[in-house]
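Sharing a structure with you now.
Every protein chain except one is present and positioned as in the full complex.
Coming up: chain A.
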Amino acid sequence: MKDKHTYHDSEASGLLPDALRVNPYTVPAGYFEEMQRYILQRCNVIKASEDAFDVPPGYFEQLEQRILANVKEQKLKSAVSEAGFIAPEGYFNKLEEQSFNLYKLQEKTDSPGFTVPGNYFDALRERTLRRALAVPATSRKLAPVRWVAYAAAACIALAVGITGLLRLPGQDQAITREPLALVSDQDIINYLELYGTTSDITYISEHLEDFGERNIGEGLNEEDIEAYLNNTL
């Protein structure tokens, strides 16, 4: 007895005649030869494209490190640009405007407007040299006031020394006063210019003529002169 839940091929086959097992579909002539050639071509193209994208040995081992290094570089660049210089607000807008205005101005003015005579620049150097040679050479005085002061001081010191010698015991008063008269008016003026007050200069200039008739230091005692010198040297 057959199990009614078991399927047997013989039952099914019996329902369909073998005549129907024939393949009713067709293909174009030479189709399978052409298909084989075409499939092989496609495989070769894929193979060639895979070979074309080959990578050097060890490429993928280094790829990660290089990508991470690039990421760090980009982070660093962005950090530096953020913390770096900043421009005032609206600077670039103004700059653009100014540049544009300058450009427009330059466009309008073909030349600077100023002109010079013909061959001006050729003759300029020559004329400059000629003028320079025509001017008498002047040497620059380096601290002239100081030089005069030293000379005057030396004269005064000399006069005082001579006066001192003349005042030694046993010598005549007239003799001691005589060397002081040897100091020239100019030396005295120079000295006072340096060390004297404005009133001294005024006084001397007013009575310069009188000095020729009198001896220098007349009317001054020696102590005053010495005290004066001690204060000024």
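Please note the rule applied: contacts are C-beta pairs under 8 Å (C-beta built on N, C-alpha and C of every residue); 3 or more make two chains touch, one makes a residue touch a chain; residues count from 1.
The rule we apply is simple: contacts and distances are computed from a predicted model.
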{"item": "Undepicted complex member, UniProt protein name, chosen from \"Biopolymer transporter ExbD\", \"Extracellular solute-binding protein\", \"ATP synthase subunit b\" or \"RNA polymerase sigma-70 factor, ECF subfamily\"", "value": "\"RNA polymerase sigma-70 factor, ECF subfamily\""}
{"item": "Full-complex contact with the absent chain, from A:Val22, A:Val116 or A:Ala134", "value": "A:Val22"}
{"item": "Missing-partner contacts on chain A, residue numbers", "value": "7, 9, 11-13, 15-16, 19-28, 32, 35-36, 38-40, 42-44, 46"}
